[in-house]
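In what follows, a single structure is set out as structure tokens and then discussed.
Partial view: only certain chains, each at its native spot in the assembly.
Note that the chains are named A and B in the order they appear, and that numbering of residues resets to 1 at the start of each chain.
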């Protein structure tokens, strides 16, 4: 499945310098530039940049607290804060276009119409190399989590696939009985790639209280705690798919990335580990490269 | 946003050696030698973790690094000092570190204190471990007044980290018996040309905010909230302001009191 040559890799027609990208919502290149200055661009850790989920309307996100630390992991209820489509196009896109790597825009809509609007808007922007569809959200009409139901995913892709020639990556939710079935449906409905895993639904109570800690009541679990689950789901999905897979979930080392590639992933995304060190992606890519080189006869 | 109040951080966490670990009453001061980093501004912070064995404590934590205001960055040295209060698994692990142990640091991060407006006299108000950013600010401003509140005399030994501070303790075991905000109230009544710089527990900061608002005194508050990354990546550290939620790690941790309806940040470490 992987078309890596040395460390360079081709993904949906896009040439990438190495197989490590960031997970959506875990690296804000614009904020990082404020904190680290130009060094960010000179030493960008990822071979492509995936932006945080963009929605049609601006969103404030969930009330704090938004974070809860777990044994070997993290739980968040960020709630997809973003400037909305207009704000993103006006303020974020020009800044992100300056990055030295291709840009993948992650979008989410609460109706087919919203997703269609987002896909159409980005389809015509040459700054955008690919689109990632975040389907970890309920269909507001049916109430089902779109990403957990193959039929919902097909219905969505039937609407948006014809709207763009850009690569469409469907980001699957792990909170589903049969993730591989959803992935297969996405492939059959024209997705160019799938990505997984998004966060697992979790919850924590405030210490010394019986109240939920997170402002959003439940949150999404990520980090090393989900690594084995991510590998199992990636394995299941890759076993059934012909299109490329972007795998993520708890990646901390080149060995973790290599395992995801061994079960079939083309690209590997680093998420939570970037919180521990903004250069985690660079380290993972280097470690992976050493493993690949080391493994050659 | 005044960019001038921010010193940029080198990109990436770097490992530095601990060069001293001192006790000040109930508090710990960790000093490290940061050869590769710039001198921070007062009010900026760093994300810290032990270079080894960051984890394995209560609830198998810590996992993400922890935020700490810089206490002091003595001119002409590459030293960074941090003041720590042990409240959970992260601070517990950091306070196990000894001289020559490795500390992982990312920073300086965030926006620090700005100089007083219209020639106002700075007035520092600190509570507990929140005195940390006031020490480096006093180093920069020269000998300005400081009012510091502590639980008891044992904690009040931290007051020695600033010069000439007036002290209040909750139990009266040292200085004024009562809240530091009572000392502030006196000052606000007596003088009207001050700018307040405050850091401390949420309830103290909220009292400071309300008093300053009532007397139209400008105030800069160094807030805390739970952080995972410290550089704007996770959107986890937001606090509500009059302009909506802002990420404390990139738009703070120092915020103008006028931007806050309340300084009681939900979920902030107490």
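The rule is short, and it goes like this: a residue touches a chain if its C-beta (ideal position, glycine included) is under 8 Å from a C-beta of that chain, and two chains touch if they have at least 3 such contacts.
What you are looking at is a predicted structure, and each value in this text was computed from that prediction instead of being measured.
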Inset, instruction - Would you give the formula describing how many of each protein chain the whole complex in this file includes? - result: A x2, B x2
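Going forward, only the chains that are shown with their structure count from here on.
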Inset, instruction - List the centre-to-centre spacing of subunit A and subunit B in whole Å, with centres computed as mean CA coordinates. - result: 34
Inset, instruction - Name, in rising order, each residue of subunit A that touches subunit B in their complex. - result: 25-28, 30-32, 34-37, 39-40, 43, 52, 60-61, 63-67, 69-74, 76, 78, 81, 206, 213, 215, 223-224, 272, 274-279, 282
Legend entry - subunit A partner contacts - residues on subunit B that touch it in the complex: 6, 8-13, 49, 55, 59-65, 104, 106, 109, 225-229, 231-240, 244-245, 247, 250, 265-267
